[in-house]
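Sending over a structure as C-alpha cells; questions will come in a sec.
With one protein chain held back, the other chains of the complex are shown just where they sit.
And now, chain A:
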Amino acid sequence: MSRLHPAVGVTAVLTLGFLYLPMLAVAIFSLNQTRYGMSWGGFTWKWYQSLFNPALSPDPKLTETIQAAFVTTMVLAVVSTVIATVLGTLLAIALERYPWTRRARVFLDNLLYLPVVTPDIILAAALVVAFSVLRQVSSLFELGLPAMIIGHVTFQIAFVALVVQSRLKSLGADLDEAARDLYASYGYFVRRVLLPLLAPGIVAGAMLAFTLSLDDFVISFFTAGPDSQTLPLIIYGSVRRGVTPQIHALSTLIFLATVILVLLSERLTRRSA
C-alpha cells in the first residue's frame, strides 16, 4: 500500500469541511436566540417549536405559509413518487427483459440515462412549453399541483428505472426461465419471484425519487401555481425577504430528512447487492 502525503489528507479534510460548513452554519443559526444579524444570542429550540405552532412564532403568517407548503410538498412527493415508482419499475423490466437487439439496447440505455444528466432548468423550460400546448387539451396542465406532479414524475422515472434496472441485471434472466419451467404463470412469477427479489431496488429507487421531489426547486418553480407553494419555494422567497431563524430551522429539518432517506436507500441497495 502506498503512503499518502500528509498534504493530501489535510486537503481532503478541508474539502469535506468546505462541503459541510454552509449546512453547519445554518444548523447553528437555527439554534440562535437572536432574530436578526449574525451575533450569537444564546441557545434556543424556539424556532423549531414555532414551525409547529403559529402561536409561538414571531411571524404567525409565515408559520401558516410554511405549514401549508409542507402539506403541498408531501402530497407532491408522495403522489409523484408512487406514480414514478410504478412506471419506472415497468420501464426497467421492459428494457432489461425484452429480447432487444444489442444496438437497440445500447440506444435505449442511453435514452434512459439522458434525462438524468439533462439540466433541470432545461427540463423545466421544456415542461412549461409542453404544458402550454397541452393546456389546450386538458386543464390538468394548468400551472398548479397536478402539473407539478407530472413535472416531478418526468424526472423521477429515469432514476427509479436506473436503480431497478441495476438490480434486475444482478438477478440474471435464468430465474425467469426456472419459474416458467416450474409451471409458473407470468403473474405467479411476478408475485412470488420478481417482485420479492426486486423489492429492495424498488424501495431504494422510490426513496431516491422521494428525496429528489422533496428537494426540487427548479421544476416546482416553473410549474407551481399561486396556491401550490412547496418548502423549497418558500425558502427561496424568504431569502429574498430576509432570512429568519425559522427558515434556518426549516432548512435544517429538510436536510436531516434528506440525509436519512439517502442513508436508508443506500443501505437497501448495498444489502441487496
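One rule holds for everything that comes next: contacts are C-beta pairs under 8 Å (C-beta built on N, C-alpha and C of every residue); 3 or more make two chains touch, one makes a residue touch a chain; residues count from 1.
Note that contacts and distances are computed from a predicted model.
Protein name for the hidden chain, per its UniProt entry and selected from "3-oxoadipate--succinyl-CoA transferase subunit B", "Spermidine/putrescine import ATP-binding protein PotA", "Ferredoxin" or "Nitrate reductase gamma subunit": "Spermidine/putrescine import ATP-binding protein PotA". Between the chain not shown and the residues A:197, A:218 or A:253, the one that touches is A:197.
Summary of contacts with the chain left out: across A:28, A:78, A:125 or A:182, the touching residue is A:182. Annotation for chain A: contacts to the undisplayed chain at residues 172, 174-175, 177-185, 188, 192-193, 196-197.
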